[in-house]
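Of the protein chains in this complex, all but one are displayed in their positions.
Here is chain A:
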Amino acid sequence: MGFFVLRALQRSRTPLSRLLSPQNPTFQSRWITSTTDLHKPEASAAAASEAPRPEIPPPRTPVGGARVHISSPEDAIEVFVDGYPVKIPKGMTVLQACEVAGVDIPRFCYHSRLSIAGNCRMCLVEVEKSPKPVASCAMPALPGMKIKTNTPVAKKAREGVMEFLLMNHPLDCPICDQGGECDLQDQSMAFGSDRGRFTEMKRSVVDKNLGPLVKTVMTRCIQCTRCVRFATEVAGVQDLGMLGRGSGEEIGTYVEKLMTSELSGNVIDICPVGALTSKPFAFKARNWEMKGTETIDVTDAVGSNIRVDSRGPEVMRVVPRLNEDINEEWISDKTRFFYDGLKRQRLNDPMIRGPDGRFKSVSWRDALAVVAEVMHQVKPEEIVGIAGQLSDAESMIALKDFLNKMGSNNVLCEGNGIHPHADLRSNFLLNTNIGGLERADVFLLVGSQPRIEAPMVNARIRKTVRATHAKVAYIGPPTDLNYDHQHLGEGPQTLLEIAEGRHPFCSTLLSAKNPAIIIGAGIFERNDRDAIFAAVETIAKHSKAIRPDWNGFNVLLLNAAQAAALDLGLIPESKNCIGSAKFLYLMGADDVNLEGVSNDAFVLYQGHHGDRSVYRANIIFPSSAFTEKEGTYENTEGCAQQTVPAVPTVGDARDDWKIVRALSEVAGSCLPYDSLAAIRARIRAVAPNLLSTDEREPATVSADVKPEFQYNMSMSGFKSAVENFYMTDSISRASKIMAQCSASLLKK
């Protein structure tokens, strides 16, 4: 046996000497050893005393990109982790110090974004002059502390804790959905004992029903309470809790109740074992079978960073990706579970509505020819293009260029209203970026319900409210925000009072250091939007919300396409363009009101789902969804990000911009770009910020250069912009899971 190992090592390409040398950090920290001889205390004590004093190992790279930010030098303290000195700020825990030193401490209950519970005991380390091993996640690091993570005492402590954790854990990894990405599985491989001594009966716990999204197998729970802390701290719902004591301890919802949070899916990610898993994903795939594609989410204007896991041509699940500036490591339930809509109601063939009112599949060649012919028959100003809420910047610029070439200047994006202001970027962006909201101390939400419009922004506001007790005031229809807030009023009346300084809230606003005013994009659809914006700008001016170092004037957009559409100048020429249109080019526009469209208008619907607008369409062009194409999206704070194709597209569908490009050629006014690179070069000429991906491009000109106007304001109250959080776009409306959610979670 040894001979074969030796032979294999000699033959392997990597130099063995390098692998075994002490300079290789991974080898040292990851080496899995069985410490059976340490089961006996005498043997372990002997091993500890006999062990030669280790030399100081070379510095290691911090775990997971852990960063230290030391504000002032007197706040820094020095601790020794395995003999290696690290400088950390005061108040850090031992575990964080170890992370900075590059030592990964095993843990279950500790999560960097949640409060510290210290109940799993997996992170025990040895600290010199401490009689017992200490739980490093809950122990503040003190100056000069000598932390030892690799000693027999620490190893034995971990092994013992692991044995206790596995005592009541069912050994059902083969049928567990977490298998392969389970913390308990990994850590018991790395730190656990190689044999069990447990012969008693295991306990079992009744499964809880947490709704259509989260599947529970409560016997697997190790009582780390991460989900309880997540629900109360981040999601802001008091649904989950710990019941009982000792071995009768279990996680539950005190009474039979579903988990009614828009962030509930995140408990699946933070659960270190398979107790909370995804219900729609149950028994569908194993994590090693899937290909991960790092892309972004388009269900709301936040542009959460996600990883689309696909197996073959199917999207199997969506999980979040870390982005501190946008979504931290959470995503909303809609983002996580709407993917099954990608498989249903798909448009896969070009279709023409015949004279009998039925759709018939045709070839692309015929369909394009028909559309080109119709386009030449109508007057140029009667051609109107509407980009949908899921459109990417490439297809929107192609649509705009094409319609401009045909002589029309009526291109708009749904959700932006009929007469949007795109001149000043600060008028439609979240100017305090999402991460910057954490510095605000007073929030004024005007007609915006961030909890259902952009849950990730809402999570930030909640985080700020929890951390700094920032005050939140809200103007709009009664809603359920999951943090303390003051409901000032329902409509522009209250807004006027604040603007004129007559409202009691003004004093709070004026005394605020960093006030953040957030206007909902639902106001774009109102006729008096200019008046409301003027009022809000007055408030911002009075409360000094717009300063060189702080811009508290924010617009919270609703859709993924909105910001890019305004950057690209998708603004209709005439206000009543939809009513007078004879040729309507709907590029995925399903939420636009088509009632005003005249009956003899020719409607072209180009999209990926048979949703609302196909029923009015005369011709259908199938296009690819966001998981199937490469596209640029700008989120509400002005950060351009790109999607990456994860799965092949369906049927005869094509990318949106390619369809527009092909149509332009058939129509005789060929667009000058044939590739994504060429179309991006065109975008560079219009809105270069869309090409600097993953970088936030702040608005340079502030809003106060606008001339002052007196507008008429209607006194009707603000309406909620999103009626059903789970169904806002064509994909989520096609999704079965989202339908279940809105059936079971929205009824109150």
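Assume a contact is a pair of C-beta atoms (placed from the backbone, for glycine too) under 8 Å apart; a residue touches a chain by one contact, two chains touch by 3 or more; residues count from 1.
The rule we apply is simple: contacts and distances are computed from a predicted model.
Going by its UniProt record, the hidden chain of the complex is named "NADH dehydrogenase [ubiquinone] 1 alpha subcomplex subunit 12" among "Lysosomal dipeptide transporter MFSD1", "1987_t:CDS:1", "AP complex subunit sigma" or "NADH dehydrogenase [ubiquinone] 1 alpha subcomplex subunit 12".
Set against the missing chain, the residues A:G610, A:G631 or A:P645 yield one that touches it, A:G610.
The chain not shown here is touched by just one of A:K257, A:K343 or A:K719, and that residue is A:K343. Take chain A: the residues that touch the chain left off the picture are 313-314, 342-349, 351, 356-359, 609-610, 614-615, 650-651.
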